[in-house]
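Only a single protein chain was left out; the remaining protein chains are all shown in position.
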Amino acid sequence: MDILVVLENNHGSLHRLSKEAIVGAQRLGDSISALVIGKGANEIADQLTGYDLEKVITVSHELVSSYNADGYSEVVMQVAESCSPKIILAGHTYQTRDFMPRVSAKLAIPFIPDIVSISDEGFVKQVLNAKFNAEMSSTSDKMILSFQSAAFSEDELRSGSCSMEVFEATLDVNNVRSMSEEPFQESEGDVDLDSAEVLVSVGRGIEKEENVHLAFELAKAMGAEVSASRPVVDSGWVDSFRQVGSSGLNVAPKLYFSLGVSGAIQHVVGIKGSKNIVAINKDPDAPIFELADYAVIGNVLEIIPKLIEALNN
Amino acid sequence: MDSISFSFFEKFILAGLTLVALASFTYEVYQRLVIVLKGTGSLPFDRFPERLSRVFREVILHEKVIRERPWPGIMHALVFWGFLVFGIITLDHFSIGFYKSILSESAHKKYSYIVIPFSILVIFGILSLTYRRFITKPKALGKTSPSSGVVAFFIVALMATYLIGEMNISPFLWKVNWWIHSMIILAFLFLIPRSKHLHLVLGPFNIFFKPFDQPEHTPVNIDLEGDEDELDAMLTDLTKLTQNQALDIFSCVECGRCTDVCPANRGGGILDPKHHFILDMREPLLENKDVAVLDQINVEAGWECTTCQACTEVCPVGNHVEKSDEIRRLEVLVEGRVPQEYQKLFTNLQETGNTEGASSSELADSLPVFTPEKEYVLWLGCFARHGLDPNFNRSVKNFTKILDVAGVSYGVLDQEHCSGDPANRLGDKLTYTMLREHNMEQLTDTKKVVTLCPHCAVNLGKEYEKYGTVSYTVEHHTQVVGRLMEEGKIKVQMGENGKVTYHDPCNLSRILDIEDEPRTAIRSTSSNFQELEESGRNTLCCGAGGALWWKKETQGRTHLVRAEQVIESGADTVVTGCNFCYGMMKQGLGPLTPEGREEVLVKDVADIVAENLI
Partner (left out) sequence: MKIAVLIKQVPGSESSLSINNAQNWVDESSVTFVMNPPDNFALEEALLIKESRGEGEVVVVSMGPSRVTKVIREGLAKGADRGIHLEEDDPMEIDPLTIAQRFTAVLKEENFDLILTGLQSDDTGMGQTGVLIGEMLGISTATLAIETDVMDGQIKVKRELESGWFQWVQLPLPASISIQSGLNTPRYPSLKGIMGAKKKEIKTIHASELYNGTKSQSMNSIFLPTTSKKTEVIEGEVDQVVEKIVEILRSEIKVI
């Protein structure tokens, strides 16, 4: 085969980044197979039958029924040794970061991670805190790749059909030395703005404390977290750990959605790393619009309720 | 009362008790003085006449006590003056016991015309104060103090027994009364050194020795290439109080004026200067009989201080209250415990010589470069240089406009590094040393420096002088503007500014003692000028001092308290003379402005003058 895509089980369904990885694979070659490991592998494999793949390989050894780096890397290595793909690829998730380098070392092939796009000569990756992009290439004929979230869109998945195949991996306690417990979530109080993909940010344009709940509702509808500019925190409308700006956090989410934030310099310096900025403000001269990718000139209090409604439908 | 005589036995008892009381008093005072003398440095005797005059005004005239809290101040003054008036009466009282009255009968009678009214005033005074302390119970006075109750009782009893002694009563009763009076005085002697009433003895001395400059902290000399043992000794010494500081602790009257004025406290922080900077160390001092107690200071409180010196300014017994320098330098230099946001700040200063880690400055590039034939080095400071509030750049340009109109030549230093104020005030004396040494070299051929930042002015001048000779003069831009106006080199006219008020930057008014020049400039350009409640040397810090501008977690609302006052004053414009105050006002006024009201305009002195130049 050309390409082996290692898929990830996201609490029972196929991880979005895995779907995107398949799209990436489809760009790079024709003979693509997917690999699913662990409990629920068959259910995940079922979800793939409509995609244009050669086959889906499932591995259900009990030592890899839940994720662990030792087992997964060993399985991928065994599958790769058996099928000899030119490229092994996956979505760039925390899980991929955890075990894929082990595969790279086991097979002595390079791992090019967190790729944002494919170029003529190689693969594009962000460097220096996303200030620059770099073109990377592998000098060996085999390689491991991982794609950043949204490098490709699952909308572009080529449909077709594929077969399922079971692979018997050989594992024992010598090569699976770690014991992992079940993943768990912590209480809501532990909000991590730093790793939030989408931030809905509240500025003074929200006008009153009574309106702040709109931001929280919008965030909920978008699966986002709420952040705020300093004046809002100072007025006590929002907890201080949500403050973004020169005296608060520096954030770099995929989307920074600001509501009535003027874009004062002390705030803006904390959001410069955002990949996309959508700003709603009724003042067409608000400084935030210089930074924004999408400038919505309008009244935040009129737009948000309708937006929440539209998103919930 | 010549007919009264004391038996030998009575005199014997009296002598015995008096001796015991005096010995106890002397011993306790002596013990504390021994501890004080273990402190580092020495007590200052320079500028002797000025020191004496200060003692006269603050002790005899009770100037500060009355000014800061008028009613209780006057009440206390009555008690104090009564105490002075009673001096000779007390001596006379004991003299009668041992031998005979030292005052002749007519002298006694004439003097009693003064003393009797005073004794009434003292009773009135002490009862008012007692009422305040035990019934009104203002927060600043803290927990109910038993010793205060005892002292109040003693004083009233002393006055009462005096008055009774002036009446015509039977010899027996007179003697009983006499003994009561004596016992109270001896009990007093016993109580004084063991309580805050030691200020009766130490206060005048403490005021005498008070530093003329504030803040006053021992310079920390660091030589990284030097001897390791020397460095070790220096680090160990960092926990030691100076003699002056130890004397302060024993002189404290626990009045709480320092905590009352503290901006961190008023903003909801935990900092309580009375306890954290003074009283927390008193017990350790007495227990250890040694001065290495600076590590007792509450660290969290220490980081909240804005170093504004309001506490030091207001203390009636001459304490240099603020000790954030001492605890911070222990945390930074000895423990390596530095809040995260400050670690970044220190690294930026070390790597790039400025607080922002920037490698260039647009503002600096747009201004003329200093060459030796120009009159002034225009010192920009990190705030202006690296656009901590880009609006302030306009104020810098306005100042250069004033200089241009006046025909004054100036230039900026290409290699200007941070004056070091943040490192200095945060306790990172090592980074401060690096910056200071660099800047001193840059300024070798400079005669005159002018800056818009009071923090820079304080460091380039007074602070650097603590480490070596400074060959240039430092002026704040308001001083230069004031002088140029006086010399007629610039002329201004009245402008349309609405109601204007002025916020005194703490570093400018209290530390540099500059309050007039900004006011002159404002009054020449605005017809409607109104003072804020806490102005001049009593100004309320904007909250950015002590490098708190860079503090990420805003605990409490220190930075909003002053902004609130500005809004309440009803002013349309607030003028200030410091870039940090400017930035803080801009940040604070916005969210606090009530709906429907125009936001108060923030201007620097340079702005209001430049806007109204003729």
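Every chain is named by a letter (A and B) in the order it is written, and numbering of its residues begins at 1.
As a convention for this text, contacts are C-beta pairs under 8 Å (C-beta built on N, C-alpha and C of every residue); 3 or more make two chains touch, one makes a residue touch a chain.
Quantities reported herein were computed from a predicted structural model and do not represent experimental measurements.
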| item | value |
| --- | --- |
| Residue in contact with the excluded chain [from A:7, A:48, A:162 or A:296] | A:296 |
| Residue, one of B:162, B:277, B:346 or B:582, that touches the chain absent here | B:346 |
| Among B:231, B:406 or B:440, the residue in touch with the chain that has been omitted | B:231 |
| Among A:18, A:58 or A:93, the residue in touch with the chain that has been omitted | A:93 |
| Listed residues A:5, A:32, A:268 or A:307, member touching the removed chain | A:307 |
| Touching residues (missing chain, whole complex) on chain A | 68-70, 73, 93-95, 97-102, 104-106, 108-114, 121-122, 125-140, 143, 150, 153, 177-186, 190, 192, 194-195, 197-198, 222-224, 254-255, 276, 278, 289-290, 292-299, 302-303, 306-307, 310-311 |
| Positions on chain B where the hidden chain makes contact | 222, 224, 228, 231-232, 235, 332-338, 340, 343, 346-348, 351-352, 356-360, 430 |
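One rule holds for everything that comes next: only the chains that are shown with their structure count from here on.
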| item | value |
| --- | --- |
| Gap in Å, rounded to a whole number, between the CA centres of chain B and chain A | 55 |
| Chain B partner contacts - residues on chain A that touch it in the complex | 204, 230-235, 240, 247-248, 265-266 |
| Of chain B, residues touching chain A in the complex | 387, 389-390, 550-554, 557, 560, 587-588, 590-592 |
